[in-house]
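The other protein chains are all here in position, but one chain of the complex has been omitted.
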Amino acid sequence: MNKTVTSAAAAVADIPNGATIMFGGFGICGIPENLIAALVARRVTGIHTIGNDMGIDGFGLGLMLEAGMIASHTGSYVGDNKLLESLLVSRSFTINLIPQGTLAERIRAAGAGIPAFYTPAGAGTQIAEGKEIREFNGRPYLLEHALHADFAFVKAWRGDRMGNLVYRKTARNFNPVMATAARVTIAEVEELVEPGVLDPDAIHTPGIYVHRIIQGERYEKRIERRTVRKVPA
Amino acid sequence: MNKTVTSAAAAVADIPNGATIMFGGFGICGIPENLIAALVARRVTGIHTIGNDMGIDGFGLGLMLEAGMIASHTGSYVGDNKLLESLLVSRSFTINLIPQGTLAERIRAAGAGIPAFYTPAGAGTQIAEGKEIREFNGRPYLLEHALHADFAFVKAWRGDRMGNLVYRKTARNFNPVMATAARVTIAEVEELVEPGVLDPDAIHTPGIYVHRIIQGERYEKRIERRTVRKVPA
Amino acid sequence: MTHLTDQKKRERIARRAALELYDGAYVNLGIGIPTLIANYVPAGIAVVCQAENGMLGVGPYPFEGQEDADLINAGKETVSELPGCCYFSSADSFAMIRGGHIALSFLGAMEVDELGNLANWTIPGKLVKGMGGAMDLVAGARRVVVTMEHTSKKGAPKILHRCNLPFTGIAVVETIITDLAVIRVTKQGLVLEEVVPDTTVEHVQSATEAALLIPAPPRIMAV
Partner (left out) sequence: MTHLTDQKKRERIARRAALELYDGAYVNLGIGIPTLIANYVPAGIAVVCQAENGMLGVGPYPFEGQEDADLINAGKETVSELPGCCYFSSADSFAMIRGGHIALSFLGAMEVDELGNLANWTIPGKLVKGMGGAMDLVAGARRVVVTMEHTSKKGAPKILHRCNLPFTGIAVVETIITDLAVIRVTKQGLVLEEVVPDTTVEHVQSATEAALLIPAPPRIMAV
């Protein structure tokens, strides 16, 4: 079994205009840099993006936004992308804001065959408008539905050609759950290894969820907010 | 922070009669041997047990059954314990059978703050009787509720005194999800190490879920069905 | 008609079931006949077997002396690892199953009917052993293939107009593979697709309560 694709360009070659795509990452940590770049190079349009946020201007999903490729976005936060802010102010862009935990759980539900579940997050708020509200043990909960995608772009630290993935530190974030929720999951990794190299007890995403895998190139891995302490003298 | 308790006896000393307790393990693989033994030694009664199955005669939950400590059991399968079979035939025991995936997901829901969710497993069967049935995309699903416990007994391979746990191979099974679903989770490990020893990327159960941890002793780790190949000559 | 031993029947079923496999398929093999399927995977094809207790990449039984109490399949038998295998919790395992990620689930059956309903977990009045993961598997796998002897030990049909026993799942079975035939469950009913070389269509029908549709001449089932 070999799910390796030779390039990011080849891995995204069949993505049509109008596709719904999930993007792993939190801010610009753990984002699929190579796959985004390859998709931007193809200039597909009308993409419905799902991701916690839209990264920053000039990097990550910001590049797709600047290229005019995005028709709508579903996420929990948009505050760090100035172009997105201005598009929202001018009402030229559709955004669907969801509490971060509900976003994660809706994606997990899609991967786990759970069509809907109840959550306390957002009960009594604007988020509850139009949603079914139900009490359990005297407390109100909202009915939330599974969130699926056509494609998921995920970034891992290491992976093997069967699609098994291991993430590194907080670059894990939304990647594992998104890997489960799309018809086609495409993974890029910093290091592609042979099956048997990764510790079977320490694999985060079982290969069953990954349909294509590429060895990423030239990772920038930018830092959004570099905060440091002085080294004691 | 040190959650280490000096002995299995001390770890289970406050468990009252009538408590609801979850037991990790599948068959007799990955069961909390030491904690079960300590509880049997205390001869508490009226325990409501939750676990995939009841192990085998003379080992695992079978010991509690033989000691007459169990008031009811919730699980997915009972077929490998002969005493349990006879108790069921004589109707002197209450058992609540749940599809294995629904059992796992109900326990996960309890740990994850999801009071209820919909699942396709069991729709149209006896399991659906008395349950809310709802269609999503034209397919029937059952509403299932979170399953909580007072205590969870889990068995890990390695753990540290902050409660971080790592499981080994298929001994993982129900342990991690049960660790999240009880008021008090008690873990036993084959090797107790200092914080910082376990790879932070490879911890299966974050310490937040574990309230007490003990170094287990004299693991029997029996095998239920020893199936082997001949070594080629 | 040849009279086969039970063991021969089981091998015949498993061998034919293995032809449903394809390269790269993720499959779950139930207890009994389905477990045997692993012995007949066609050459040049790599499949990944899932054990619902929490493993992908289940290998054969270990060599003597290499049994590991921490490494068992869903039948509680000791197994071995294949390269690229991985482990996960029961919750993650059934998320995988329920979420439609398992391509093929092979299970045994007590009864199957022409609506694709399956009964394989309990007989009223007898001891209830529990459904284990069967209800989740039939609800979640993308294709459910029943592998079973065509009739009961007493010769009674197991492929029925309607199941009499309590259901494991409703309209879940897609293919039935027996020691006599391969039958596809369709909206129109049960289509007889293949029969073994040593029997006749008439015999298969006589051993089947449900009416078998024969839109095209059945192929010879590989045995």
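Going in written order, the chains are labelled A, B and C, and every chain counts its residues from 1.
Simple rule for what comes next: a residue touches a chain if its C-beta (ideal position, glycine included) is under 8 Å from a C-beta of that chain, and two chains touch if they have at least 3 such contacts.
Since this is a predicted model, take the numbers as computed values, not measurements.
Across the entire complex, contacts from the unshown chain go to A, B. Set against the missing chain, the residues B:G79, B:P140 or B:P195 yield one that touches it, B:P195.
The set of chain A residues touching the chain not shown comprises 26-27, 29-30, 52-53, 75-80, 85, 88-89, 95, 97, 99-105, 107-108, 119-127, 157, 167-177, 204, 221-231.
Mapped onto chain B, the footprint of the missing chain covers residues 1, 108, 110-114, 160, 162, 164, 180, 194-196, 198, 200-201, 203, 206-209.
Here is the rule we use: only the chains that are shown with their structure count from here on.
The chains in contact with chain A and with chain B alike are C.
Top contact pair of chains, counted by C-beta pairs, is B-C. Among the other chains, the CA centroid farthest from that of chain A is the one of C. With centres taken as mean Cα positions, chain B sits 33 Å from chain A.
Inter-chain centre distance (chain B to chain C, centres taken as mean C-alpha positions): 28 Å. Looking at chain B, residues 105, 119-120, 167-169, 172 sit in touch with two or more other chains. Of all residues in chain C, those touching 2 or more other chains are 87-88, 94-95, 97-98, 139-140, listed in ascending order.
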